[in-house]
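What follows is a set of notes on a single structure, which appears directly below.
Heads up, one of the protein chains got dropped from this complex, but the rest are sitting where they should.
Residue numbering begins at 1 within each chain, and the chains themselves are lettered A, B and C in the order written.
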Amino acid sequence: MNSSRRPKIGVYVCHCGINIGSVVDVPAVVEHALSLPGVAVAREYTYMCSDPGQNLVKDDIKNEGLNRVIIASCSPRMHEPTFRKTLKEAGLNPYFLEMANIREQVSWVHEDHAAATEKAKKLVEAAVAKALLLEALEEKEVDVIPSCLVIGAGIAGIQAALDIADAGFKVYVVEKTPSVGGHMSQLDKTFPTLDCSACILTPKMVDLANHPNIELMTYSQVEEVTGFVGNFKAKIRKKARYVDFSKCTGCGVCAENCRLAGRIPSEFDEAMGNRSAIYLPFPQAVPAKYTIDPERCLQLSKGKCGKEGPACAEACTAGAVNFEQEDEMVEIECGTIIVATGYDVFDAARKPEYGWSDYDNVITGLEFERLVSASGPTGGKPLLGRDKKGEGGYLPTKVAFIHCVGSRDKSVGNEYCSRVCCMYLAKQAHLIRDKLPDADITVYYMDVRAFGKGFEEFYDRVRREGVQYVRGNPSEIYKKNVDPEDHTLIIKVEDTLTATALEAEADMVVLGVGLEPRKDVREIIDLFKLSQSADGFFLEAHPKLRPVDTASDGIYLAGCCQGPKDIPDTVAQAKAAASSALILLAYGKAKVEAQISFVSKDECRGCGFCVEVCPFGAIELVDENRMGNIVKVALVNEVLCKGCGSCAAACLSGAIQPRSYKDEQILPQIAVLGVR
Amino acid sequence: MVDEKNLRDKAKEVLERDDVRRLIGWARGTYGYESAPVVLKDASEVDKLIFDPTCVQNPASFITLEEKKPVPRGQEPDTRKVAVLVKGCDSRAIVQQLVEKAYDREGVIVLGVPCTGVVDRRKAAKMFGDTSEPVEISEEGDKYVLTVNGEKKEAPKAELVADKCLRCRYPNPLVYDMLVADEVEKWADDEFADVDEFAGQTPEEKWKFWEEQFSKCIRCYSCRNVCPMCYCVECVVTKQKPQWTRRATDISENTAYHIQRAWHLAGRCIECMECQRVCPVDIPIMTLNRKLTRDVKEMFEYEPGVDVEAEPLLACYNPQDPEEYIM
Amino acid sequence: MSEEFEPNIVAFLCNWCSYAGADLAGTSRMHYLPNIKIIRVMCSGRVNPLFLVNALQQGADGVLISGCHPGDCHYLEGNYFARRRFMLMRKLLEHVGVDPGRVNMSWVSASEGAKFKEVIDETVAMAKEAGPMDQFRRRQLNW
Partner (left out) sequence: MGDFKFAKDKMAEVIGALKDYQVLAPKAVGDVLRFQPVEDPAQVSLDYPNTNVPPKELMFPETETLFKYRVGQTDIEPEVPDASARRLIFGIRPCDALAYTIVDKLYAWDFPDPYYQKRREATVLFGFACSEPAANCFCPSMGGGPASEKGLDALMFDVGDTIYVKTLTDKGEEAAKAMGLEAAGEAQMKAADAQEKEALAKIKRTLDHSGIPEKLPSLYDHTMWERFSDRCLSCGICTFLCPTCHCFDIQDEMEGFDGRRARMWDTCMFSEYTLHTSGHNPRPTRKERTRNRISHKYSYFPEKFDVIACVGCGRCINYCPVNIDLLDILEDVKKAEVKEAKTA
């Protein structure tokens, strides 16, 4: 191919509409390019990434016999793939492309036009210097194991798993808790349509459990992930339920007989209700199999349960209870991975001024969901102040909802908006109005962000239902007086529209707690080599164009682990992640990084520094016959190598080098850019 | 004190073995205060071996200096062992060479020579003048006794001994298969006072110093070649593609060369000070190495050439590594 | 110099965090000084500290290495190695008399466009402070 001939470079400077052209003197850059060695063609164009733009390049490659191409335009992180493809289509090796970033690094960040133009020239010059030394690389492919591992079985995980399974591929779903469903299963109604959360979720949960292509592992955790795109291996710990999965019929007699029945706060009910030590998280739980909580169960924690021994085992006619059961390790192989580990709600205790820890009539939005849910501890009645047994209690008359608790709040380190609170509080206000027609309801807000489909309409409807919206962020909530019979709370707040300080009363306060990254986010990061964005949620490969991809090939994100979302957005992203994973699964092959390290055996001193440095264990020392002498030299595993180049910086003699980023390709860039 | 008879007997023993190819040690020099490294291939030569205060060179250097000669077709490479005599400081080179897999431990037979200090040729010449006749030096208590042109001369040990010995922490070999003499007491320690003193200067003062030093450099590469750690097949410094440093001798290239040389010894320099000793234009090369040695010790609690099991400094890390200055 | 001295800075940015951070600074139209010229590498661990020496030799008045925050390296560990190497090389250059203000490193994540701008401004300021790097700049061809 023409690449072997002496370099013939084409330089294409993009105006990017006016994005570059309005700051950088593009013609001047083109002219400068033409003065550089090896440059045969230099052109400017409005949009190089457009078809006509790309055709310019293709035609020149064909007609002018170009064998190196330089695109001076936007960031290579944006369009490098685009133009590599262009070269390929014109029959040139895609790695004969070099880009000069004169938009993100010049026109968008520099005001001084002259200086910007000079810098653009330099960057093009550096690109030429490197292009002269580029070499053809070959793109290899590896087979993709036709299966996907989904971590987390909330609505995101469920949806992604179902889509991939329906496409005919094997899916492993790993859920940490005893049941699938995630946070959505805790919700009562969903905004703005008010359809019952359980009613729309439960069928999907069941499909998940029954799908022939899906292997569901609840109460399980991934402990180790190795391998690379197309060929991942995962070690999964199936925690002991102490209940024989196959024998348990889910009848529930065990729970009724448990000595701790109704004495353990239920996670599912946000501790508004109680459960037994052997339990089903909630009635519609999937799988409908009981689990023993080893921390609480007397038999497991104390080693003794009553005089006659464990009552649950006694009661279980199926003989499913098995205290000897042990954790089980399973190892699976998969080609792709979808991370859908969800979120935690903001811990209201971190806003002590709101008194959530002190007053039982200050509750979080999620607690409210359980309180008003027909399947909840109060059968749907918003009863407060119930006793230990859950008896008694009163219905509130003055209900206050507070926005942005733990969101848009630098003081707790959450600068972001949680995107769901405005609407779920509106919905909850509506539900209260429904259940307590006479209650007076006030919502304290900073702004109301009703941006979604049907949101504004719903917000308007709620307001017309006599819910009062006060613009103000409460500074403090405290009990009006010590009398235990009087539940009245005082909300100190400034109505910022009328600039009047209020001390409003309420006997029920609902905190619109925001969404946060999970507490165990670190473990997951280490497990899958993910990175975090500033807000602590997982970082996608590109905020606009690769919103479900991660930096690691074959690993995708779905749902709130990537950032707060409502249900429709979560489902949409889950489907996106599924289709991304399906691309690899359907195509059956994954491209292997071409820009990887190689060893020049004759220069290698066999010290093994590179072996020690390589984060992927991609390098080993092997015997080499050097003119009759057996010496050790480094050898690179081409699939494991990711081309980071740490080896090259550790190598004393420069014997190991990452392709496209070799010393001899970087030094000329330094030579050009270093000169003042 | 090392009994040369005993040393030669041990050497003879070793050289008589069929699995030994050569033995590296010291021999009397041809003039002045010189001794000469010597490579013996036959037991009959052992009488050439000496050990006295002139034996400053580091024999470990000559293990890695030996080229792997092309083996003619049909012949087997000579894989017999190499025996080497080493002082305490020299032995650290062996340790580091093992850390860097220069050869297998089984490939070498190390004859350890406990040492009480060696003479700095330059100091001696300054004091007693140079001479065409080889000078014999022996140690008597805290004095050196020299025979210069037949005349006996004396000098306090402290005035003739090499700088490295004044701060010697390892007078006894750290790795050996046999000792040719009894171990000796450690008599000195290293506080890096010289490094601190130099570091105390302003950037301008420092550069003024180095500019003068580096401009003397004739780029003979003796400092690199004598270094027991420098045995790359192809050294980046003299590489043509890419060319890190140009052959031109000017302040720019000379400085780059010396920084590169020092950098490549970061966490590897075992302070035998050979680089500085061999310099024909007296560049205080160790001033760079010792700075790194000190910082490596302080920042990473790391000392090269003392533990065969150690990981190479720059091929490992600690998540808690210091990072002041990092924005 | 009649007009004010404008230092020339060569920066080595890792592709995944810092280069992306620089892109973000661009997309967010954060203005910073044009003195900085960026070389893209896949990982800060790729940056051979001798690149810095070479850059200073070529005439750069300052150098910058920037990578992912510790623990966030796209290649898991590259930035840890980079950190060790940089810390040492900085000390060595300092010992030779290079103004420490010329030798900088930073952690800039893909989401820290604002920080990137700050880092650049600071780096340029320090190089300005240090003045033109003429100590061992290549001069064979100054014609």
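Couple of notes before you dig in:
Rule of thumb we're sticking to: a residue touches a chain if its C-beta (ideal position, glycine included) is under 8 Å from a C-beta of that chain, and two chains touch if they have at least 3 such contacts.
What you see is a predicted model, and the numbers here were worked out from it, not measured in a lab.
Note on the undisplayed chain: of the listed residues C:N8, C:S44 or C:Q58, the one touching it is C:Q58.
Within the full complex, the residue among B:G32, B:G88 or B:P114 touching the omitted chain is B:G32. Annotation: of B:M127, B:A158, B:M178 or B:I218, B:I218 touches the absent chain (contact as defined above).
Here one chain is not drawn; of B:A60, B:V110, B:V195 or B:V226, the residue touching it is B:V226. Listed here are the chain A residues that touch the chain not shown: 35-38, 125, 129, 602, 671-672, 675.
The omitted chain makes contact with chain B at the following residues, 22, 29-32, 34-39, 57, 61-62, 65-67, 69-70, 122, 130-133, 212, 216, 218-222, 224-226, 238, 240, 246-250, 274, 277-278, 280-282.
We adopt the following convention: only the chains that are shown with their structure count from here on.
Computed centre separation for the pair chain B/chain C is 36 angstrom, with centres defined by C-alpha atoms. Per-chain CA centroids place chain A at a distance of 31 Å from chain C. For the pair chain A and chain B, the distance between C-alpha centroids works out to 55 Å. Touching of two or more other chains is recorded for residues 236, 244, 314-315 of chain B. Multi-chain contact residues of chain C (touching two or more other chains) are listed as 49, 54, 57, 71, 77, 81, 85.
Residue ranges of chain B in contact with chain A, taken from their complex: 68-73, 75, 77, 100-102, 231-236, 239, 241-242, 244, 264, 311-312, 314-316. On the side of chain A, the complex with chain B involves touching residues 602-610, 612-613, 621, 626-632, 650, 652-655, 662-664, 667.
If you check the complex, the residues on chain C that touch chain B are 49-50, 53-54, 57, 70-71, 77, 80-81, 83-100, 104-107, 118-119, 122-123, 135-140.
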